[in-house]
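With one protein chain removed, the remaining protein chains of the complex are shown where they sit.
Chain lettering (A and B) follows the sequence in which the chains are written, and residue indices restart at 1 in each chain.
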Amino acid sequence: MSDAAGDGEGGFVERYSTRALFAGTTVAAVVALLVAGLLFPDSLAGTLAAVLTSENTLAAALRLSVPIAFAALGGIFAEKSGVINIGLEGLLIISAFGAVYVTEVTGGVWVGFVAGVVASTLLAALFAVVTIKFRADQIIAGLAVWLIALGLAPFASQVIYNSPNTPTVQTMGSIAVPVLEDLPFFGALFSASPTVYLLFLAVFCSWYVFERTAFGRWIRASGENPKALDTAGVSVTHVRYAAVIISGVLAGMGGAALSLDLGQFTGNGPTMVNGKGFIAIVAYLFGNYNPVGAFLSTMLFAGLDAVQTVLQLQGIGVPRQLIRITPFVVVIIVLALVGRTQLPEAAGDHYETEE
Amino acid sequence: MSPADRARKALSRLVEASATERILISSAALVLSVLIGAVLVLVAGRMTSCTAGEAVYYFGTGFCYDPVVVFDRLFLGALGDPLSGGWSPNGQFAITLRETTLLLFTGLSVALAFRAGIFNIGTQGQMVVGALATALGVLWASAFVSGLVGTVVLIPFGLLVGSVFGGLYGAIPGVLKAYADANEVITTIMLNFVATGVALYLVSGVFKDPNSAANQTVPLPEFAQFPSLFFGARQDFSIVALGFGLVAIAALYYVLEHTAFGYDVRTSGVQPEAAEYGGVDSKRTIVASLALSGALAGIAGAMYVMMILGTFQTGIPDYGFDGITVSILAGNNPLGVGVAALLFGVLKSGTTVVQFATDVPPQLVGVLRGLIILFVAMPEFFRLLAKGLPGQWSESEAVATDGGVAVDQGGETDE
Partner (left out) sequence: MASAVHLDGITKRFPGVVANDDVDLEVERGTVHALLGENGAGKTTLMNVLYGLYEPTSGEVRLDGEPQAFRSPRDAIDAGIGMIHQHFMLVDPMTVTENITLGNEPRKWGGLAVDRAGAREAVVELADRYGFDVDPDARIEDVSVGEQQRVEILKALYRGADVLILDEPTAVLTPQEVDELFDVLDELTAQGKTIIFITHKLGEAMRAADDITVLRDGEKVGAVDANATSQEELAELMVGREVLLDVDHGAADAGDVVAAVSDVVVEDDRDVRAVDGVSFEVRAGEVFGIAGVDGNGQSELVEAVTGLQEVDAGEIRFRGEDVTSTSRRERIDSGMAYIPEDRQERGLVMEFDLVENGLLGSQHGREFAPNGRIDWGDTRAHADAIIDEYDVRPPNADAEAHSLSGGNQQKFIVGREFERDPELVVASHPTRGVDVGSIEFIHERLLELRQQGVAILLVSSKLEEVQGLSDRLAVVYEGEFIDVVDPDETTEEELGLLMAGERPGDGDGGGGGFETASEAEPAPSTNADAADGEEA
């Protein structure tokens, strides 16, 4: 796994150290905060430390990670195969709405979940056809996917419910593992929404596919040197279709989990997805296309978000509007520090078998 | 020669000619999007409920929404109903021109960056920053002048402030790209969220108008706004602003085609390695084009404040994202941006007409925007369509037969 993080070419040493530096700084800051909090429990540091070590924060971070991490996993599949899927945001939106709509109609929350996945998969399939068969520019087509979903979901909600927001439906609820759920702090891992467990499973499966299966190798080859794959007798087109459709399935799980966790889809402005698809892209870039790395960096972003939510509830000084933009600012800083991301060699390029 | 052959030849000849190709593809994308939009309206019309009297009937089925009415309102309504007599430039038509003016600037903003090979999705955020800066700057300056002098001084001043701040905000992703190699697609999207968040914070706090419930700044005095010469004041349109827009088109065209800077930008855009070889400083060109792109977006923001709203209020409409569509539809050509901006001006202005005249949700136009981008992005689709026309031809005959059936059933609509 650690060797998968070294996938990049020679210059990765430098990037790796930036990454390490960033991660190291984060850890050091957290440790310093915790120590300060321990020494001065009544100070701001104390409050922050309390927030950081609270089981609720971990629970919130996990919950917030779910949509982002699923989308990031999907993005890894697509981009490793050579198709940059910048439309993840759109896939999240369409599945978030689809899941709530079908849940509301059928009353079955899992039926709704599957429906959300189907909606996202269909849109991803459209994206695949447009970029692979019709060789559209991947960035522009991805943008179109986002904009279509951004219009379509509130449009449908308006048509059906006469409001961009849907009525509330039942939620996923949570599954608790006896005994383990009582662990301090880590108990949050064992008393969570079923989608959290699904996410763990998806992270493991994605890692397994890339590291252990022939299909995973084909995806990598398709993104790094499609010709090598083609001349080895494997259809690049098929591999890319499969990878993009998998990205639709995964992002769909993320979107469905997002809305069914709240039991509602809200479609005002940037909708309830509100940039999570784009943060997912940064998460997998920062995680160096490694599913586990992407999950961990998602937890970092989501952790930030969770901390800000808890802080808000506790009425800590910083204005709400500013706290809300911290994840975006962090993403920009991370990108500036990590700099050039090691894109697969052929990502963004069309591939033709020259027939 | 069979008609199918002739059509196929004509179409493939057109699709291969690259100059005409763009226009053709853009038009085809528009038509296809409208057709899909029509289907969407019909489907949506089945999903909502209405009384039997309100329904329209196609193919023997009742629909709550009528796509013909929707698109009639969308296009003709936006132009102020030129076909029904008694047309006046003062009504909806002025609103269309107003929207066109803003889209001209956001479209040019995106187009300039595109020509430099940079995907500026941050036009929206740069516009927000420009708008807020203009509102605050002009408000401050309006204490020193007034009357006609005020107008003559403050409007250029406001545009300047908007362009400077929009430009600075645009330079941020430029610097990040040039010196830290950070992907501009992601940084500009993030900066949009940041701009909106910071503006909300400022306008709901320090700069909030105490006399308003909305999150907005204190309104600008009348003399600090664009004069509504020739047009009614109600439509918030000024021919002066449109004039600025036309000048901007000409200026950008001139810069790109006739100056050394424009040559640098275009060369970097199509072939960065060759640009470097030719002595183009790629880092500086990246920062300069994004700053200029941001400045154009900032002007759009300034006009939004000084022509339309008279104040800065949170929740600025998606002119920035529409600018992407306008630019892509125009093939990133400044002259094409003029036409595409008018088209999108019609769509935006028509949205409100549709909202008044029908129950169809206005988000429909957002979907159309996405569809148009999608189709314009895939010229290959139209090329294949042209090549595969004989096969396609029989299918379209099948559609025609269906159409015939529809005509028969048209009788039922009269019942």
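In this section, contacts are C-beta pairs under 8 Å (C-beta built on N, C-alpha and C of every residue); 3 or more make two chains touch, one makes a residue touch a chain.
These numbers come from a predicted model, not from an experiment.
The chain that is not drawn here is touched, among residues B:Gln92, B:Thr106, B:Ser163 or B:Thr267, by B:Thr267. In the full complex, the hidden chain is touched by chain B at residues 258-261, 263-264, 267, 270-271, 273-281.
The chain not displayed touches chain A at residues 7-11, 13-14, 212-214, 217-218, 220-221, 224-225, 227-234, 345, 353-355.
The rule is simple: only the chains that are shown with their structure count from here on.
Centre-to-centre separation of chain A and chain B, using mean CA positions: 30 Å. Listed in rising order, the residues of chain A touching chain B in the complex are 86, 130, 133-137, 139-141, 143-152, 154-156, 158-160, 164, 269-270, 274-275, 278, 281-282, 319, 321-322, 324-325, 328-329, 331-332, 335-337, 339-341.
Chain contact summary for the complex, chain B toward chain A: residues 40, 44, 47-48, 119, 121, 176, 180-183, 185-187, 189-191, 193-194, 197-198, 200-201, 204-205, 315, 321, 324-325, 328, 361, 363-371, 373-374, 376-378, 380-381, 384.
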